[in-house]
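Other chains dropped; remaining ones untouched in position.
Chains here go by letter, A and B, matching the order in which they are written, and residues are numbered from 1 within each.
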Amino acid sequence: MPLVTVKAIEGRTIEQKRGLVKDITEAVVKNFEAKPESVTVDIVEISRENFAKAGKLFADS
Amino acid sequence: MPLVTVKAIEGRTIEQKRGLVKDITEAVVKNFEAKPESVTVDIVEISRENFAKAGKLFADS
(Lines give C-alpha, C1' and ligand atoms only; values in the text may rest on other atoms or scores of the structure.)
Protein backbone atom coordinates (compact mmCIF):
# COMPACT_ATOMS: atom_id res chain seq x y z
CA MET A 1 0.00 0.00 0.00
CA PRO A 2 2.76 2.54 -0.50
CA LEU A 3 1.27 6.03 -0.56
CA VAL A 4 3.53 8.68 -2.05
CA THR A 5 2.95 12.42 -1.70
CA VAL A 6 4.94 15.00 -3.64
CA LYS A 7 4.81 18.62 -2.53
CA ALA A 8 6.08 21.09 -5.08
CA ILE A 9 5.68 24.67 -6.24
CA GLU A 10 2.63 24.88 -8.50
CA GLY A 11 2.85 25.18 -12.24
CA ARG A 12 3.94 21.86 -13.67
CA THR A 13 2.21 20.67 -16.84
CA ILE A 14 0.13 17.52 -17.01
CA GLU A 15 2.88 15.95 -19.12
CA GLN A 16 5.36 16.53 -16.32
CA LYS A 17 2.96 15.09 -13.76
CA ARG A 18 2.22 12.09 -15.97
CA GLY A 19 5.90 11.32 -16.25
CA LEU A 20 6.52 11.84 -12.55
CA VAL A 21 3.83 9.49 -11.28
CA LYS A 22 4.89 6.82 -13.76
CA ASP A 23 8.54 6.97 -12.76
CA ILE A 24 7.88 7.20 -9.02
CA THR A 25 5.53 4.24 -9.19
CA GLU A 26 8.20 2.22 -11.00
CA ALA A 27 10.73 3.21 -8.34
CA VAL A 28 8.43 1.96 -5.59
CA VAL A 29 7.60 -1.27 -7.40
CA LYS A 30 11.26 -1.99 -8.08
CA ASN A 31 12.69 -1.17 -4.67
CA PHE A 32 9.85 -2.02 -2.29
CA GLU A 33 8.52 -5.06 -4.14
CA ALA A 34 5.05 -3.56 -4.31
CA LYS A 35 2.42 -4.34 -6.91
CA PRO A 36 1.79 -1.39 -9.26
CA GLU A 37 -1.93 -1.38 -8.41
CA SER A 38 -1.10 -0.88 -4.74
CA VAL A 39 0.85 2.33 -5.29
CA THR A 40 -0.84 5.72 -5.14
CA VAL A 41 0.85 9.03 -5.80
CA ASP A 42 -0.65 12.43 -5.10
CA ILE A 43 0.84 15.78 -6.00
CA VAL A 44 0.26 18.76 -3.73
CA GLU A 45 0.87 22.01 -5.57
CA ILE A 46 1.83 24.92 -3.37
CA SER A 47 1.71 28.56 -4.43
CA ARG A 48 4.81 30.74 -4.12
CA GLU A 49 2.99 32.67 -1.44
CA ASN A 50 2.65 29.54 0.70
CA PHE A 51 6.14 28.06 0.51
CA ALA A 52 9.26 29.35 2.21
CA LYS A 53 12.91 28.47 2.54
CA ALA A 54 15.25 30.06 5.05
CA GLY A 55 12.34 32.07 6.40
CA LYS A 56 11.56 33.74 3.07
CA LEU A 57 8.52 33.14 0.86
CA PHE A 58 9.23 32.03 -2.69
CA ALA A 59 6.96 34.89 -3.76
CA ASP A 60 9.53 37.30 -2.31
CA SER A 61 12.59 35.65 -3.81
CA MET B 1 -6.45 15.75 20.13
CA PRO B 2 -7.11 13.33 17.29
CA LEU B 3 -6.49 15.06 13.97
CA VAL B 4 -8.05 13.35 10.98
CA THR B 5 -7.15 14.13 7.37
CA VAL B 6 -9.11 12.76 4.42
CA LYS B 7 -7.56 12.96 0.96
CA ALA B 8 -9.99 12.39 -1.87
CA ILE B 9 -10.62 13.28 -5.48
CA GLU B 10 -12.28 16.70 -5.63
CA GLY B 11 -15.93 17.22 -6.33
CA ARG B 12 -17.93 16.18 -3.29
CA THR B 13 -20.84 18.38 -2.25
CA ILE B 14 -21.00 20.20 1.05
CA GLU B 15 -23.74 17.78 2.14
CA GLN B 16 -21.38 14.86 1.59
CA LYS B 17 -18.63 16.62 3.51
CA ARG B 18 -21.00 17.54 6.33
CA GLY B 19 -22.02 13.92 6.70
CA LEU B 20 -18.47 12.65 6.50
CA VAL B 21 -17.01 14.87 9.21
CA LYS B 22 -19.95 14.10 11.50
CA ASP B 23 -19.59 10.34 11.09
CA ILE B 24 -15.81 10.29 11.31
CA THR B 25 -15.90 12.40 14.47
CA GLU B 26 -18.38 9.98 16.01
CA ALA B 27 -16.12 7.07 15.06
CA VAL B 28 -13.17 8.70 16.79
CA VAL B 29 -15.16 9.60 19.90
CA LYS B 30 -16.58 6.09 20.17
CA ASN B 31 -13.41 4.11 19.56
CA PHE B 32 -10.68 6.38 20.92
CA GLU B 33 -12.61 7.80 23.87
CA ALA B 34 -11.95 11.33 22.73
CA LYS B 35 -14.12 14.34 23.48
CA PRO B 36 -15.95 15.62 20.41
CA GLU B 37 -14.46 19.11 20.83
CA SER B 38 -10.97 17.65 20.63
CA VAL B 39 -11.48 16.09 17.21
CA THR B 40 -10.62 17.98 14.03
CA VAL B 41 -11.18 16.70 10.52
CA ASP B 42 -9.83 18.31 7.37
CA ILE B 43 -10.58 17.29 3.82
CA VAL B 44 -7.92 17.66 1.14
CA GLU B 45 -9.44 17.66 -2.32
CA ILE B 46 -7.12 16.53 -5.07
CA SER B 47 -7.70 17.13 -8.75
CA ARG B 48 -7.69 14.22 -11.20
CA GLU B 49 -4.52 15.64 -12.64
CA ASN B 50 -2.75 15.32 -9.30
CA PHE B 51 -3.73 11.81 -8.20
CA ALA B 52 -2.48 8.54 -9.62
CA LYS B 53 -2.91 4.84 -9.07
CA ALA B 54 -0.68 2.20 -10.61
CA GLY B 55 1.39 4.96 -12.18
CA LYS B 56 -1.52 6.48 -14.10
CA LEU B 57 -3.21 9.82 -13.44
CA PHE B 58 -6.95 9.71 -12.76
CA ALA B 59 -7.23 12.36 -15.47
CA ASP B 60 -6.00 9.76 -17.96
CA SER B 61 -8.21 6.91 -16.79
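Basically, a residue touches a chain if its C-beta (ideal position, glycine included) is under 8 Å from a C-beta of that chain, and two chains touch if they have at least 3 such contacts.
On a predicted model such as this, the values are computed, not experimentally measured, just so you know.
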{"item": "Identical protein chains across the whole complex (2 displayed)", "value": "6"}
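Basically, only the chains that are shown with their structure count from here on.
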{"item": "Euclidean distance of C-alpha centroids - subunit A vs subunit B, Å", "value": "20"}
{"item": "Sites on subunit B touched by subunit A in the complex", "value": "7, 44, 46, 49-57, 59-60"}
{"item": "Residue ranges of subunit A in contact with subunit B within the complex", "value": "14, 17-18, 21-22, 24-26, 36-37, 39-45"}
